[in-house]
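Structure below; questions to follow.
The complex appears here minus one protein chain, its other protein chains still in place.
What follows is subunit A.
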Amino acid sequence: MRVETHTCPNCGTVVAANVLERDRRLRCPGLDCGEILDFTDLSEEVREHYETNRDRYRLE
């Protein structure tokens, strides 16, 4: 199964694409970072894959 990630440009924390797809827009989970990460930080092709296959990246 395809697994994509995005790296925070500010602190280097790696965030799985399924988290970005689920939360859409979030404060970087790196402690004290504050960078806003957005689903659109992923390429269009990756976004489309995650939206099409949403159920496979969710347990429930």
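Rule of thumb we're sticking to: contacts are C-beta pairs under 8 Å (C-beta built on N, C-alpha and C of every residue); 3 or more make two chains touch, one makes a residue touch a chain; residues count from 1.
Here, contacts and distances are computed from a predicted model.
UniProt records the chain missing from this view under the protein name "Glucose-1-phosphate thymidylyltransferase", selected from "Thiolase", "RsmB/NOP family class I SAM-dependent RNA methyltransferase", "Glucose-1-phosphate thymidylyltransferase" or "NOL1/NOP2/sun family putative RNA methylase".
In the full complex, subunit A makes contact with the omitted chain through residues 1-3, 5, 7, 12-16, 18-19, 22, 29-31, 56-59.
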